[in-house]
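Please read the structure below before turning to the comments.
Complex shown without one protein chain; remaining protein chains in place.
Now for chain A:
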Amino acid sequence: MNFVRHLSMVLWLLPVAHASADAHASAGASVYPLTVTNCGREVSFQSAPESIVTIGQSATEILYALGLADKVKGTSVWFNPVLPQFRDADAGIERIADNDPSFEAVVSKKPDLVAVQYELHVGPAASVASRDQFNELGISTYVMPADCDGKDNNATGGDGTRTAAFSSASIYKGITELARIFDVQDKGKALVADLQAREAGAIAHAARLELPEDLTAVFWFSSPELSTDPFVAGRLGAPGYMMDKLGIRNVIQSDEEWPTVGWESIAKADPDVIVVARMERRRYPADDVDAKLEFLRSDPVTREMTAVKRGHIVEMDAHAMSATMRTFFGLEVLADALSTMSFEQ
């Protein structure tokens, strides 16, 4: 690891350390009426919402982490089992749908607030209902900033296109704003401080590894068919952030959140590390992490890749590859995995 890289990591850690110390200070109570600007819209609250429905696992888990499970009347859009620490809280809450819920199913819970992970569910081309439709019924909506800050969800449809690199600040912003909306600011600050400490710890861990300067990686989420062009992480999403923070170059340079790229291009780029998503979903054969590993080791081209030959394959929770609270856990997983690998030629 050269001096510049060390220095940049240390400089990056300084404000985090400062923020962590700051976060432990007691926060004041929220003042109502409260207005926040959320994904380009003003959302006002006369008091803390009493009932919530969530569309998206990330929003659900953040509310649980803020101790608000008793206010959650229904959840939807799940990728993986809930985090173990929230299992008991989640067990008593109705899961309206594993995937997209219907508008009426959400509304029938009479929520004060609908908390949303992906803008596509409530954006202009909403798959559930637009924010205006909820507003007309007196229901507020809050979209996690991680899915709209520095991201265009309207241009091409699909998973959206990042216009700026994902920043962990957008996760902290979502937690802090939800904490303000529900007047649990102390819990919000504590959660942010905890996550910041884990983030800084993972980055410091990687810095100590003295990784080669030109380390490269690819993140494989899934594929419609095992051998067909896979969905891999673009350079600006949560996986791009992880690679950037740990000093790794993404071999995929697309601004798309999850572009499809041919195995020919990936094999030619020959990344040092392959990160594969682990998920409960079984819609595509490649959803199964074992099927992914089997393909990598048996396909006549991918089995010749350096990462496959050296066993530099990291399994990571699929939800950590989205811009969520779990992104920081993914960062730790990757840093830990790198510490077990040797990159000497």
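One rule holds in what follows: a residue touches a chain if its C-beta (ideal position, glycine included) is under 8 Å from a C-beta of that chain, and two chains touch if they have at least 3 such contacts; residues count from 1.
Just so it is clear, contacts and distances are computed from a predicted model.
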**Options "CoA-transferase beta subunit", "Nitrite reductase large subunit NirB", "Iron ABC transporter permease" or "Acyl-CoA dehydrogenase": UniProt name of the undisplayed chain** = "Iron ABC transporter permease"
**Complete:** Contact with the hidden chain, among A:F182, A:W263 or A:F328, goes to A:W263
**Asked** Looking at the whole complex, which of A:D287, A:D317 or A:E332 touches the chain that is not displayed?
**Response** A:D287
**Prompt:** Which of these touches the unseen chain: A:T37, A:Q85 or A:S227?
**Reply:** A:S227
**Message:** In the complete complex, the non-displayed chain touches which residues of chain A?
**Reply:** 99-100, 120, 157-159, 222, 224-229, 231, 254, 258, 260, 262-265, 267-268, 270, 282-285, 287-288, 291, 299-301, 304-305
